[in-house]
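Complex shown without one protein chain; remaining protein chains in place.
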Amino acid sequence: MARIKFEAVGKKYPNGFAALENLNLDIADKEFLVLLGPSGCGKSTTLNMIAGLEDVTDGNLMFDDAVMNTVPSHKRDVAMVFQSYALYPHKSVYENIAFGLRMRKYPKDEIDRRVRDAARRLEIEPLLERRPDQLSGGQRQRVALGRAMVRQPQVFLMDEPLSNLDAALRISMRAEIKQLHQAMQTTFVYVTHDQAEALTLADRIVVMRGGVVQQIGVPDEIYERPRNMFVASFLGNPPINFIEGKLVDLGSGMAVERGGLRVALPPEAALKVQGQSGRDVVLGLRAEDVVEDPSPVADATLSGRVAAVLPVGSDQFLEMEVEGSKLFLRLGKECRYREGDNASLTINANRLHLFDKQSTQSLLWA
Amino acid sequence: MTWCPEAADPAASGPVRKTLEMQDIKRPQRRWFVRPSSAYDQRSAMLFLAPMMLVLSVVAVFPVLYSFWISLHDLKLTRPHRVPFVWFDNYVKLFTDPLFWESVGRTASFTVMSVLAIMVIATLMSLLLNENFRGRRVLSAILLIPWAIPYVANGLMWKWIYDSGYGALNGLLMQMGLIDKYVVMLGDTAKTMPLITNAFVWKEVPLATILLLVTLKSIRADLYSAAKVDGANVLQRFVHITLPQLVPGFALVMIYESMMAIRHFDLFFILTEGGPADASHVVAWQVYVETFRKLAFGTGSALAYIMAVATFVLAYFVIRSTSRKL
Amino acid sequence: MTSFLPGRRTLLFFGSLLFALYVLAPIAWLVSSSFQSEAEITSVPPHWVPEQPTLENFAAIFQFSEEVVTYENRKQGDTATGGFIPSTAVNLLPSMKNSFIVALAVVVLNLLVSVPAAYALAKIRFIGRTSSIYFMLSTRVIPDIALVVPFFLFVQKLGLMDNLWALIITYLAITVPFSIFILTGYFESLPDELDKAARVDGCSRLQTLVLVYLPLALPSLVAVVLFTFLTSWNEFLLALMFTQTPASQTMPIVVASFTSDFNISFSFINAAGVMAIVPPVIIAIMFERYIVSGLTAGAVKG
Partner (left out) sequence: MSNIWNGDASRRDFLKLAAAAGAAGTGALSLDAAAQAGQPINFYTWSAAVDLVKSHLTAFESSTGLKVNYNNAPWAQYRDTMVTKFVGKAPLDVMWVSDSWLPEWAEAGWIAPIDGFPSLMKYNADADTFCNESMRYKGKQYGLTYYTDYMAFFYDEEMLKKAGIKAPPTTWDELLQQSLKIKGAGLSEYPMMLSMARESWLIEFLSAMVFSNGGRFTDADGAAVMADPKRGAHQAMQWVVDAVNKHKIISPACVETGELNGLKAFGAGNHAFALLSRYRVRTLNDPKQSAIAGRVKQALMPMGPGGSHATVGWMRFHGMSTQAAADKTRAANAAKLIEWFGGKAGSQYQFQKMLFSDLGSGFGVKELFRDPEVQANYKKYSDIAMYEAQQKLARKKDVIAPWFGEWDEVNGTAWQTAVVGKSSVAAALKKSSEAWNDLRKS
C-alpha cells in the first residue's frame, strides 16, 4: 500500500521528443487513478516509470518517502496487467499465477493458498492446469488479473487491460476491476484511451497529451469543468460541439456572436470576460445541454435546419446545421422533429463552456 | 454520419479533433530509441554483450586488422629472419600478375554459375516440398543429407564419381551409350570447373531450398484462392503470385550463396588442387598456394585481404537487407 | 497450402523421384563402393551393387589395437600391397573423437556467448545497440580464409599449434555471428510484453532470459546448436593449418589425407567417407523439424 509521488518528472529523448514533461502528481494510497489520453500522450511512459521499466531521468518518483527513480522493477513491489495479457505460453495457468510469488520465494503452501484463492475469486479454478493457448480472451484476461492479484503488491498497474476484449465483455470486466480495487485495498494506476472506462473506474483522472498533463481531477470535474478544448473534446459522447465566434458587449452583459446566432453568457461567466468584446472565442456546447422550448428565450436559441435524426432507445440525437457548422444535440423522445424541419432549441446557458480561440484554454475555469 | 453513438473512440469527429490527432502522431520509431530505458538495462545489456564483443574482437576483428599489417610486409617463412616493410608492393605484385586476374575471373564465373544453378534447383525443390503429399516429410529429411555432410566427404565422393579410370560417371554415361569409351573428366580442362561446380551445387542446394521453402510458406493461401477466382491458371498464378513473393527469398539465397562460393576452398583442394594447368585455380586456392606452398605470408594476406574486402562489399547488401529487421 | 497443379499426383510423383535420385544417388554410390574390394571397385563398368561385399575397409578402421610389427610378421612388398588399406586407418576413430570434443566445446562456448548477446540485441533498449548489430553483422561476413594467416601466427606464438584449443577458439569466429543472428531474429519474434511481465514479476534481466525466453526459443536454440556442431565437425581449412599429429587432427583432415594418397584404394577412402557422414546425417535427420523451423525463423528475417 503506497503513496506515489511525481515531482517535476520528465523524460526527453535526444531527438527532441518529450515523452513526458514536468509531471507533478500525487497518487494517494488506495486511490484508483486513471491516466487518460490518446496514444503517445505519455501515459504508458508514466506507467512504465512506476513499474520500474523506465528510469526517471529528470525530477523524482517516490513511493511513500523512498526515491525510486532508478530502482529496477524486480526490486519493486508492483504488479501489472497488460493489454495482450502477456501470459507465459510455456507455463500452465497455475504456474503463470504462481510465478511472481516463486520469484519472491514464498513458501510452497503459501503460494498454493494464494493461487487457489485468486482462482476462486476470478472463477478460473477449472482452468488451472490448462495452458494459455487453450483459453479464451476473457479467461486469459482473468488469469492476467490473477497473476497480479496474488502478489498483493504496493501498486497495481494496468495498461489498457480491456482493449483486446469485445465491447460486451469490456463493460462487465469494468465492474469486476472496480470490485477488485475495493477488495484489494491498494493503489491502482490504470492507463486507457477510453473515456468511458476512465469515467466509470477512476477516483481521479489525469488527462494527458503529448507528454503534458492537461488536467487532473475527479471525473465530474474533468467533465464539467474542462480546462481546455482538448479535455472538453476528449470526454463526452457524442463529443462536445465547438462554435467559433466573437465576444460582444450587450451592455446588459456579455454574449458570443456568430452571424445570426447570439448566445448571452450567464452573469458569473460574463464577469470573467468583462470588457473583452471582439475577442475570438470558441463556445463549447455539450449535446445534452439544450432543451426544446416552445417560447424561445432571447439570446439563448439555436435555430437551424435538422440534417438528421438518430433515435437511440432512451432518447434521440439531432444533427443540426447552425450558421454553417454541424451540431450534435440530444433531445428527449417526445420531440418530433423530422429531417429537413427547421428547429429552434434553447441552450442551457449555465452549462456552457467558453474557450479562447488562440490558447484553446478555458475562459471560465482556470 | 461523422460519428456513431456507440463509438468508444473519442478521437473520431470534428475539425478540432483532427488537428489534435495530427499532433499526437509524431513519435520516434520504436526500434531506434538511442536512449536506454533504464540504467539497469544499459548495465545488463553491456554485460550480456561483453562476451561477444570480447570473442569477436579477438577472433575476428583483430586478426583482420593484423593480416592487413602483414600484407604490407614481405613475410616469407622460408627466411623468417628478414621481414621488410614493403608498403603495397604485395598488392601491386598481385594486380600486375595475370594469374591473379585469371583466378578472379574463374572465381567470378564459378560464383555466378553455382548461384544460378542453386537458385533454379532450389526453387523447384522448394515448390515441390511446399505441396502437401505423402512422403513429403521423408523428402525433406533426405534433403538435409547433403547439407549435413562434411565438404571433405562431399569432395572425395565426387572425386571418385568423376574418376577418369573407374568413375561412376564414366560408367553411367557408357551404360547409357552416351560415350563408347571412358573419357577424361577432371583432367579435361573444359570439364574441370563445371564438374566442381556441380559438386558444390549439390551440397549447397538444401540450405537454399529451406530458405525458399520458408518464404513460400509465408505466402498467404488466400492470395491463390483469390487468383483462382479471377480465373488465373497455374502458370499465371506462379508468375504473378509465387515468383514476386519469392523475391526476398531469392535475394537472401543469392547473397548467402555467392558469399559461400567466393570463399570456397575445400573442393578445389580435394578435387583438383587448382589443376590441371590452373584450370581450377581460383582466388581461394591462390591464397592457399601463396600462403602454405610458397610460404609467402605477405602476398597470402594481401590476397586474403582483397577477398575479405570483396566479400564485405557483397555483405553490405546483407546488412542493408537485414539490419532493418534486427 | 497451395495445391493447384493439374495432373498433380503424377507430377508430384516424378518430381519426388527426381528429387530423391539427385540427392541420394551419389551417397548410394559412396556407400556401395565402400563395401567393395580394390579388385571389384576398379572393374569396368562399375558394379553398382557390390558382388562380393567386403568389410575389410571398416575392419581396418575399427582394428583398435595395432599388433606390434616385427621383421617376421611385416607385410612385404610394395606400399600398395595389402588391399591398398593404409596403416593410418586406425587414426580415423581418434580423429572423430577429436572432432567431437571440438564440436562440443564450440557448441557450449558459442551458446554462452551468443544467447545473452542475442537477447540484449533483441529485447533491451540501450546505447550502442545499433552499432553492436552492425559490428556483429560485419564480423559475420569475414571469409575464414582471410583469418588463416593471422590465426596461424597467433596459434604459433601461443604455442597452441597441434592443440584442440586452437580450433575451438577459431571456430567461435565462424559460428558466433551466425548464432547471434539467428537467435536475435527468433527473440525478436517473441512479444515484448512477456519481457515486461517477467520483469514486473520479479525477474532480473538474466532471469527473464533464462526462465522465460530460453524455454520459448527452444527451436532456434536447437537449430543453432546443430549448426554450430556441424560447422565445427566439418571445418577443414583451419584444421588443415593448425593440426599436425593424430593427437589433434580432426576427422576432415584424416579423411582428406587419405584422398591425396594414391597408395590407398578408393573403396577404403569411401569407407572413411561413410564414417565421416554418418554422425552428422543422423543428427541432422533426427532434428530435421527444428532445423527448418528454428534456423529459418531468424534467417528469413534477414
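A, B and C are the chain letters, set down in written order, and residue numbers restart from 1 in every chain.
What we mean here is this: a contact is a pair of C-beta atoms (placed from the backbone, for glycine too) under 8 Å apart; a residue touches a chain by one contact, two chains touch by 3 or more.
Source: prediction; values computed, not measured.
Residue in contact with the omitted chain (choice from C:Asn98, C:Ser138 or C:Thr175): C:Asn98. Among C:Ser16, C:Ser33, C:Ser204 or C:Ser267, the one in contact with the hidden chain is C:Ser204. Among the residues B:Val104, B:Val184 or B:Leu314, only B:Val184 touches the chain that is left out of the figure. The set of chain B residues touching the chain not shown comprises 40, 44, 47, 51, 77-80, 164-165, 181, 184, 186-189, 272-273, 275-279, 289, 292-296. Panel shows chain C; residues 42, 68-71, 73-82, 86-88, 98, 101, 104-105, 108-109, 112, 116, 152, 155-156, 159, 161-165, 168, 204-207, 210-211, 241-242, 244-248, 257-258, 260-264 of it touch the chain omitted from the view.
The rule we apply is simple: only the chains that are shown with their structure count from here on.
If you draw each protein chain as a dot and join the dots that touch, every dot ends up joined to every other dot. Ranked by separation of Cα centres from chain C, the top chain is A. Averaged Cα coordinates give chain B a centre that lies 17 Å from the centre of chain C. Per-chain Cα centroids separate chain A from chain B by 54 Å. Contact with two or more other chains is made by residues 48, 52-53, 72 of chain A.
Annotation for chain B: residues touching 2 or more other chains are 33-37, 40. Touching chain A in their complex are the following residues of chain B: 1-3, 5-14, 16-17, 20-21, 23-28, 33-40.
Taken in their complex, chain A has these residues touching chain C: 48, 51-53, 72-74, 78-80, 82-84, 86-90, 99-100, 103-104, 147, 151, 157. Note for the complex: chain B touches chain C at residues 32-37, 40-42, 44-49, 51-53, 55-56, 58-64, 66-67, 70, 121, 124-125, 128, 130-133, 135, 139-153, 155-161, 163, 165-168, 171, 174-175, 182, 202, 210-211, 213-215, 218-219, 221, 224, 228, 234, 237, 248-249, 252, 259, 262-263, 265-266, 269-270, 284, 287-288, 291-292, 297, 300-301, 304-305, 307-308, 311-312, 314-315, 318-319, 321-326.
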